[in-house]
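Excluded from the complex is one protein chain; the other protein chains are retained at their positions.
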Amino acid sequence: MALDKNGIAQRIAQELQDGYYVNLGIGIPTLVANYIPEGMEVTLQSENGLLGIGPFPEKGKADPDLINAGKQTVTALKGASFFDSATSFAMIRGGHVDLTVLGAFEVSENGDIASWKIPGKLVKGMGGAMDLVASAKNIIVATTHTNRKGESKLLRKCTLPLTGVACVKRIITDLAVLDIVEKGFKLIERAPGVSTEEIKHATEGILIIDGEIPEMKF
Amino acid sequence: MALDKNGIAQRIAQELQDGYYVNLGIGIPTLVANYIPEGMEVTLQSENGLLGIGPFPEKGKADPDLINAGKQTVTALKGASFFDSATSFAMIRGGHVDLTVLGAFEVSENGDIASWKIPGKLVKGMGGAMDLVASAKNIIVATTHTNRKGESKLLRKCTLPLTGVACVKRIITDLAVLDIVEKGFKLIERAPGVSTEEIKHATEGILIIDGEIPEMKF
Amino acid sequence: MNKVVKNAEEAIQGVKSGMTLMLGGFGLCGIPENSLKALAASGIKNLICISNNAGIDDFGLGVLLRDHQLKKMIASYVGENKEFERQFLSGELEVELNPQGTLAERIRAGGAGIPAFFVPAGYGTEVAEGKEVREFNGKMHLLETALTADFAFVKAKYGDYSGNLIYNNTANNFNNMMASAGKITIAEVEELVPTGELDPNQIHTPGIFVQRIFQGTNYEKRIEFETVS
Partner (left out) sequence: MNKVVKNAEEAIQGVKSGMTLMLGGFGLCGIPENSLKALAASGIKNLICISNNAGIDDFGLGVLLRDHQLKKMIASYVGENKEFERQFLSGELEVELNPQGTLAERIRAGGAGIPAFFVPAGYGTEVAEGKEVREFNGKMHLLETALTADFAFVKAKYGDYSGNLIYNNTANNFNNMMASAGKITIAEVEELVPTGELDPNQIHTPGIFVQRIFQGTNYEKRIEFETVS
């Protein structure tokens, strides 16, 4: 069965390693913070100027001067630091952040990503997404495999305005884990109970199925 | 009579204005700090990372973590701030420092300055001098009019490796105050008792003498 | 060096139609509330505003938008403002969207006298249009240029009479760089203290970058998305 948002986040959390500095985008990526394995130290970076994001504050204790990049009130963990936006993006652009997880409207089989603009729809702006995808050492896209209309988000070529080119390394969807390789989307894992056929059906870009594909383990 | 070092510094101090941020180079320029007019607030910047240089410390109170760009122990005034070298040169390059005073081996009549290297002699390096002359809003050169051999330091063209081109605005020597104008060194003031002829004799570059030249006032 | 002015009204003296302003803050966090109110009250129009976001409909930069005081916005994310959307789609408002890190660095560069620099962000996207592309270390980069402003408005937690500033938590964001990039920088602070009371090692923005400073009043410090555990 296809994973829900939390399932996707939980699977992504398996990609974390002890000592990682990680930037989690808005939406599903934010949920990854709830699944950091016990005993593992992962430091979350927020591009508005915080290293060491803590949990949401208790009711009544929200500090208007302490928000994350999604403008939600948060807390700061022990060992946190605050800094200006230029320093924050120095961390990102300079390759100091080990992993970036972000959502997408579309990903193409060569690793292009479209995530910020839908022509004719609400203009929001790219925020920090273009900086993140252009510079992160490792980028994982967290997304549903298809959009609300049931159309594949894993395409031969992106149709929407791009956020970055040839930058995505891995995609974790409600159906599968896939890596961007030279010739397309390489299927790595299936969501529990989801068949290779279903994934193939939901993937417009070239899907590489090499041997037996294991199920995700939780 | 030609001014001594302190006389040059004292004359330069007349160029200061209330509220100025000033960078003083090593040597004569450093002495300018001793002649800041009573009641005038001038903030001294040191390019190693200090805004608000105070006097030298009392004997026995020198702090090895508190030096100026000449590596001398100093103190910090009330309202001082410390910062890294990138920020320090952001101040300089960004035009936030109102006045730079520095020494020179040679100045040419178009405002070129040579101050850092004598071929065949001790290699010291340019330190912050090239950044300062390329970016300061206003640059005053403090120097003796001639070198130890009696040769003019105010030349048609510099013979030594340059620190910067067409950047010097004013030169204050032991003999005179001169401005760089389109056609050469324009004589503005004479040191007390120094004749126009003496200055002419000590100046290799084109000297523009326009009308009666007043003496410096102290 | 006393840079203290009485209030926001006095601080904004000299701001004129057609000028370029920078406004610190990220969302509603760390925005110069008092200066924004004074700018709104001034009715000055045709402003070009550089700010990461555009406020919300009834607060922050949103108020200037509502009153049609803006000609152009240079920003990175404007998602929370319907009036922005409307004016943009109708062509009333010019908008230049920048990747957030590029925007931050362009402002820092403006303050630091660096006219242009290369970054990888935006290569291969519409952000790259008209920009020089160059490869460094096997990776494509865009040449981005510095941003400066006639006036920069920043907000800090503490400030002293000489203009030294200390920010609180994530309310620093764009304020520190913008302070350096304004021809005239106006800082409003929650607590204004005499020169000498701030620790020189803790100052985020040295006073050299600030031309006018005042103690703000009635800070609302609105929270855009109050999220609790």
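All chains are identified by letter, namely A, B and C, in their written order; residue positions are counted from 1 within each chain.
The definition used in the following text is that a contact is a pair of C-beta atoms (placed from the backbone, for glycine too) under 8 Å apart; a residue touches a chain by one contact, two chains touch by 3 or more.
Only a predicted model underlies this, so the values are computations on that prediction, with no experimental measurement involved.
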Of A:80, A:188 or A:208, the residue touching the omitted chain is A:80
In the whole complex, of B:39, B:125, B:150 or B:193, the residue touching the missing chain would be B:125
Per the whole complex, from B:4, B:18 or B:63 the residue touching the absent chain is B:63
Out of C:17, C:46, C:202 or C:229, only one touches the absent chain, namely C:202
Residue positions on subunit C contacting the omitted chain are 105, 109, 112-120, 134, 136-137, 141, 145, 166-169, 200-202
Hidden partner sits against subunit B at residues 46-50, 55-68, 70-74, 76, 82-86, 88-89, 92-93, 112, 122-131, 134-135, 161-166
The missing chain sits against subunit A at residues 19, 21, 41, 43, 45, 51-52, 76, 78-83, 86-87, 89-97, 135
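Throughout what follows, only the chains that are shown with their structure count from here on.
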Hop count on the shortest chain-contact route linking subunit A and subunit B comes to 2
Per mean C-alpha coordinates, the chain lying farthest from subunit A is B
Dist(centroid_CA(subunit B), centroid_CA(subunit C)) in Å evaluates to 36
Where subunit C touches two or more other chains simultaneously, the residues are 108
Check: subunit B positions touching at least 2 other chains come out as none
